[in-house]
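If you scroll down you'll find the structure; I have some questions about it.
Missing here: one protein chain of the complex. Every other protein chain is in place.
Moving on, here comes chain A:
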Amino acid sequence: MEDTKYKNGDALDFIMNMSSVPSKLPENLELLRTRVLCNNDAPQHTDTIQYSGAYAALGVDNSLRLDNFCKNFKVEVKKLTDEIIEFDMIGIDPALANAFRRILIADVPTMAIERVYIANNTSLIQDEVLAHRLGLVPINADPRLFEYPENAGDEKNEKNTIVFKLHVRCPNKIGQPRITVKSGELKWLPNGSELLGENRKPNAGSQTSFSCSQDSIPQFSDNPPRPQYSDIILAKLGAGQEIELEVHAVKGIGKTHAKWSPVATAWYRMLPEVVLLKDVEDELAEELKNKCPQNVFDIEDFGSGKRRATVKNPRDCTLCRECIRGGKDWEDRVALRRVKDHFIFTIESTGALPPEALFTEAVKILEEKCERVITELS
């Protein structure tokens, strides 16, 4: 098995190395294909070359071969906490990286408060403003356990609605200080709404019609639905003021309203590449090191009092271009570039799902989109 694999690889290598099949671009074109040149006035060659025949005249095939992609694609996780993941995605086109970013922000579902039933609100904050503030509170509940409300034809059942209640009263005493209502006051009602419905049907006594308690869902036994943070300020109450309300959280996506976005934000940047084109020595090296606010450069001593600048951590470069300001001389010494297919991707989760699960969900959603179009076309 292993052997045949090798043989096939060899055969392919042999064909690719034949003189009539130039598989590589000349160095200068390769540079323009894979790097953005960040010049003093403006970045250059920012496009990615996508067209399969772009280099046909040179006899180089620019078409995408899946096995090629699989061979070159790499992921390296740099940092992973409960809230943030930072990873490098190497060997992918911006079209796809950007699709993942867009999906993370606008297409991955979460649960968020959609309806607020206010029984009493004598606080200073108006009903509608309070409702809006409630909507933006991130809810810690796995959206994969719920359905979209449209699926149930507007019926609010245990599969699509999470109900919370909030009831706070500030005692009416002289000298009573103001109290702060925080998101931790939202109490989960696993049996559904306790308010009476408007059109009272015989068996639907409340706003929701739960056929069973959400308590019984195994995932909730040790991790009940709750606001992700219990210290978000919702309102302040003076003596004698009271808020009593009930909220319904439903599943939705960020495209409809930003409150459903599962990420605080998701972004990527291309890997910076800083190259010294000439040796930069002694005072100039000192000057270069001091120019950079990000401490990208370092100075290397190589005996007999000679010093030379080196590039220590190009990853920290923000591309402020300070190092190439100060005349043509500097532009000739330092080249700033970005690697077109190396993305430093960061995802900050709001808490419903861990950040690594969010990315997996996002990729799955793009797959579903493809599948949908394929079935539509067949």
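Quick notes on this structure:
Keep this in mind: contacts are C-beta pairs under 8 Å (C-beta built on N, C-alpha and C of every residue); 3 or more make two chains touch, one makes a residue touch a chain; residues count from 1.
Convention: contacts and distances are computed from a predicted model.
A chain of the complex is left out here; the name its UniProt entry carries, from "DNA-directed RNA polymerases I and III subunit RPAC2", "Sb:cb470", "DNA primase" or "Adenylyltransferase and sulfurtransferase MOCS3 homolog", is "DNA-directed RNA polymerases I and III subunit RPAC2".
Interface note: of A:126, A:265, A:318 or A:360, the residue touching the hidden chain in the full complex is A:360. Screening A:76, A:127, A:282 or A:329 against the full complex identifies A:76 as the residue touching the chain left out. Contact with the omitted chain, checked across A:25, A:38, A:60 or A:103, is made by A:103.
Looking at chain A, the residues touching the absent chain are 50-53, 61-64, 66, 69-70, 73-77, 80, 85, 87, 92-93, 95-96, 98-99, 102-103, 106-107, 356, 359-360, 363-364, 366-367, 369-371, 373-374, 376-378.
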